[in-house]
Every structure is written in structure tokens, then in C-alpha cells.
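Read the structure below first, then the notes.
Complex shown without one protein chain; remaining protein chains in place.
After this line comes chain A, so read on.
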């Protein structure tokens, strides 16, 4: 990897920065946990964690906030990856919380908001002091404002007007009891960097990210695959289209994009020329208002 002029590639630079962040938290935080959903960003983050501590095992558990609305393939992928790495998996279940009455289903069917209290309960129950998230600053304008180490109070709330100054790479992860730090090792990665890294490292991903013919319905210009969470409404026509997913969230909310990319290199080629952001192209939930992400983050969302 070294060259005569001692330079790194862009991906090597980002990798070095992320590994530094992962090790810093492992060294200083009492009980860190890595949020792992089986999506591409958390897959890359988990791979970086593997590298950061190799040949030892990853020294913290991973946690999944399971909304009960996941693509089955993603859950399978999650369990397989966790078993391969020998890390402990904590599942915080939204359906369990609904059954217990601690959260209530929202009328629009989205479990995005009610995910947050379930996450916070699990953090409290397990005493987690630092939570790695796979969020990137290029995803959303509220995320562009986020520090690498993001202080959260005992309610998990983000106060964008009062963030800790973050100087150089000297991170301050100190908390009082009940407070926590959200840590974003992928802050400086872009969508293209993530795909470039998946290609370079030949990292396995759920097949949902690659194009194939799927049955979809068109809702306001967004293509939703027909599955156990999405059934055609009256008057909706089921179309057979070659599509793939750019992001993988809840199966009832995440739209696919038209694509012919059947391998990672072809995905990169498409993303390099696309004129839509990944969230703009695929997420119904971020269009609620102009500051939807900021509002959710203030409540404790990632």
C-alpha cells in the first residue's frame, strides 16, 4: 500500500481516519456498541471495526433496532455477518415495544419516529455509553452539521446550537451517567466512497442493492417493490421492472430505483452520473418537511 512519495489513496485516507475513531472510542468509552442494520453503510462500518482490532475480535457488541418492517433478506444478511465475526448481537424490537405499550403505532404506518424511544430504552437497559452510527454528512443537510462525536443528553437529544467544539482529531467522549455519545466514523465518506470501498474490499452486500426484475408499484414517481409490507392499492398497476435499492430502510417506505446494474462496478457507474441524492430518490419519510431529519435527530434519532 505504500508508495515512494508516501501518499494514500482517497479511500485509504478515509479508512485510516475511521479506524482511528473506532479505536479511540474502544479505548476511552466504557461500553460502546455499534449500530448494525445490514445496510451498506453499517456493513462498511462493521468491516472497518473488524480491521481496526484484527487479529483480535471486535471488542464491543452490535445492536439492531428492528422495526419489524425489514426486508427479510437484510435480516438474514445481518445474522450471517454477525455469526461470521463472532460478535454479540443485541436486538431492540419495535414490535415488542408496541406489544408492551411503551410506544404506539403511528397512523401513517411509519415506524421511523417510534424507533427512537425503543433505541433509547435499549441504550439505558444495556448501559451503552457510546453508539457508533453509519451516518454520513453527505446524506442530509442536518447531518452535514453533525460532529464525529455527537454529544447526546440523557434523552438522546441533539442540540445543534450547542455542540461541543471538535478540534483536530482530539475527540472528547466524556459523559455523565445516562448521557451518551453518538459516534460517526463514516462522517467524511460519500455514497461513492462507500461503493468504491465495497468494490475494492470485495465486501458482501445484500442482493437488494443489485438490479434484477422485481414487481413494483409506482407511487408518486417512486417505485415500491411488492412484498409483505407493500400491496397494490386499488387502481395501482403492478409493473415488472429492473430495479435495485440505493438505501435499505423499512420495506414499507424504501423505494427502489430503475437500474440495470447487476454488479458493484456497474452500481458505481450509475451513481457517478446520477442527478438525485440517495435519500431523495428512495425515501418517502424524509420528505415530510424541509427539516425532517433535523427534527428527528433532536428527538434522539441517529
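Observations on the structure shown:
Here is the rule we go by: contacts are C-beta pairs under 8 Å (C-beta built on N, C-alpha and C of every residue); 3 or more make two chains touch, one makes a residue touch a chain; residues count from 1.
Following the convention adopted for this analysis, contacts and distances are computed from a predicted model.
The protein name that UniProt records for the chain not on display, among "sulfate adenylyltransferase", "Cellobiose transport system permease protein", "protein-glutamate O-methyltransferase" or "Protein-export membrane protein SecF", is "sulfate adenylyltransferase". In the complete complex, the residue from A:121, A:218, A:236 or A:270 that touches the missing chain is A:270. Summary of contacts with the chain left out: across A:41, A:66, A:193 or A:250, the touching residue is A:193. Among A:11, A:91 or A:226, only A:11 touches the chain that is left out of the view.
Contact between chain A and the unshown chain involves residues 1-3, 5-17, 19-20, 23-24, 26-27, 51-57, 137-138, 140-142, 144-145, 160-161, 163-170, 172, 174-176, 187-188, 190, 192-193, 195-197, 199-200, 242, 257-261, 265-266, 268-277, 280-281, 290-291, 294.
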